[in-house]
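Sharing a structure here in structure tokens format.
With one protein chain held back, the other chains of the complex are shown just where they sit.
Here the chain labels run A and B in written order, and each chain numbers its own residues starting at 1.
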Amino acid sequence: MSDSRNYTGEDSMLGSVEKHWRVYKNFFAMYMKSRLIYKADFVLGFISQFVSLVFSVAFLSLLFTQVESIQGWTFNEILLLTGFSGLVLNLHHVFFFALYRLGEDYIIPGKLDRYKVRPLNMLFQVYARYIADDNISKLLANIFIMIYAMNQIGLVLTLPKILYGAVAIVTSVMVIGTIFIFFGTTAFWTARSQAVFWLFFQISNFRRYPYSIFSRPIKILLVTLVPIAFSSFFPVTFFLDMSQWTTWQYAALAAPPVTYFMAYKFWKYGLSKYTSTGS
Amino acid sequence: MSLIEAENLNKTFRIYNQGEGIKGYLKSFLSRDYREVNAVEDLNLEIDEGEIIGYIGSNGAGKSTTVKMLTGILEPSSGRIEVDGRDPHSQRKKNAMNIGVVFGQKTQLWWDLPVKESFRLLKEIYEVPDEDYEERIDRFDEVLQLSDFWGQPVRKLSLGQKMRCELAASFLHYPKIVYLDEPTIGLDVAVKERIRDFIHEMNREEDITVMLTTHDIDDIEDLCERIVVLDEGRKIYDGELNALVNRFTSRQMIMDLRDQNGFSLDLEGVKDVEKEEGHVEVVFDREVISASDLMRHVLDNYEVLDFQIKEPDIESVVKKIYNEGLEEE
Partner (left out) sequence: MSLRKYYAVARNAYRQATAYRLDAVTTLLSSVVFLELYYAVWSAIDASGTIEGGLGQVMTYLVAGQIVSNAAFLQTEQFIGYRVRKGTIVNELKRPLSLISHVYFHELGWVVFNSLTKALPVAVLGIIFFDIQPPGVFQSLYFLASTFLAFNLVFLLAYTNSMLVFWTKVDWSLRMMRNTVTNLFSGVLFPLYLLPGSLEGIFNVLPFRAMADAPIQIFTGQATGNHIVEIFGLQLAWLVVLFVLAHFAWRKAKTKLTVQGG
């Protein structure tokens, strides 16, 4: 009888990662199942996201009725920029968006107590709780735009570019993840997280346009406080063989893992400061 | 070596003043003024394997805070805790594998999913082997009758149904310890009985230690052999329930008499008679004299307009213990 009792603490790092992965698969499957029950909403959400992307491409086309190129960037090159930056942004959002409502949905209702009592990583539990399925359609649309743009440009995917691209997608998602963790963790002190993210949502639109067109203060903003230049512009310049940005292109690969790690440390710090009120 | 050991446990909270509006929000990034509250003071506690202990006290006494420290949610301000050889705060995840928790109204299940999916998730999280899982669910079903609503989403369940699920969920992985915080609050008698039966079975047959926080005296009387009483963060009683039974058997009858001036009672079992404004309060020991006998006597001799029988509540028990001092085991 006591054999069937669980657990005496053998706990390898790999075993833990594997368990988290298994649990996540279950979470994901069940979440999607529960969303698909509301088919009409799901479809409508899908459509509305698609519509907004169509319109942003339409807007870009209108801009290009005025010029052939914007600071050397053609329509298709900017389309590629839109596509790539949108891809990584939405890829992040599908899986890691939950931090946006950390204060409102987790801290204030006291959900974190419940999470602390489970044998799972805390950040993982927050991530896993919410899947932004609205962003799946945007993700697909951006992939399509990227492929279309690459085709139009006649971009040849050489091996270095494929490798770079694969890594860049991961690191770019990390950039967004870093931002989300830093902004979201402030909720441990202020109990509100949505307000802070507002800044991010405003600035994220800047990802669609070449970094080079912006004034110096904005450029600084885009590589420090809201460093989305690392998840849009710099990686794309690699694809377009724009060698004047080489250092930045490699920084875009090397920096994000470090910053994400720092963000995680900040998260743990915030978590330890967090005390739930005794009932 | 006890299963749970807490030594010189202290928890002090800082209550910050929350600012209003934008200014308040920005100010919260700088320093704020606060006051300190001692939620738990100098607590010593030892719980052995296989015990079911009742942890009682009035609201704000520090019960939840203690449980939160024992489960690793809060870090003590000072003192030592060892649960099955581990510090629950620094070894949170490992400790979590070994415990089950029911937090009163807060659910551990997934709101929009059917009950069975929640349990499947828990199975993964707590690494319950496949063979054991089916067996345990069937067993739980026998006592708690979960199959009635097994496929329903959690949000559609009644309070009683939800509580039964919560309980099963906390015991699913046969943890060493289960902490139950107000598990029977707001439930009807039939469900309460089922839940108590379940706890008994788990404790007896799987050797699962239970720490029960409750206001319900019947819970305590049915389940606990030993109780610990907390008042304003301090432990004021730790011992066998039997020793306190006589206090629980005290009952109070309040009567409105037509004329209470000439009222007197000289019966065995009557402990105290007090005449208040408009009514008479009689404290009696129901093991010596039953309420009906007492009532019959009063009705025979006096004209009664209205009456009421009051059960002792935790607050009055605690107050009594507090006033009469600490007792050794």
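Definition applied: contacts are C-beta pairs under 8 Å (C-beta built on N, C-alpha and C of every residue); 3 or more make two chains touch, one makes a residue touch a chain.
Worth saying up front: this structure is predicted, and the values here are computed from it rather than measured.
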{"item": "Residue of A:Trp21, A:Trp198, A:Tyr250 or A:Tyr269 touching the missing chain in the full complex", "value": "A:Trp198"}
{"item": "Given A:Val17, A:Leu36 or A:Val51, the one touching the chain that is not displayed", "value": "A:Val51"}
{"item": "Residue ranges of chain A at the interface with the undisplayed chain", "value": "40-41, 44-45, 48, 51-52, 55, 58-59, 62-63, 65-71, 134, 195, 198, 202-203, 205-206, 209-210, 213-215, 218"}
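The working rule: only the chains that are shown with their structure count from here on.
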{"item": "Interchain centroid distance [CA atoms averaged], chain A/chain B, Å", "value": "44"}
{"item": "Parts of chain B lying in touch with chain A, wherever the complex brings them together", "value": "11, 13, 18, 25, 28-29, 39, 60, 62, 64-65, 68, 71-75, 86, 92-94, 96-99, 101, 103-104, 106, 108, 110, 112-113, 117, 120-121, 124-129, 132, 173-176, 205-207"}
{"item": "Parts of chain A lying in touch with chain B, wherever the complex brings them together", "value": "1-2, 4-7, 9, 11, 16, 19, 22-23, 26-27, 30, 33-34, 110-111, 113-114, 116-121, 189-192, 195, 272, 275-279"}
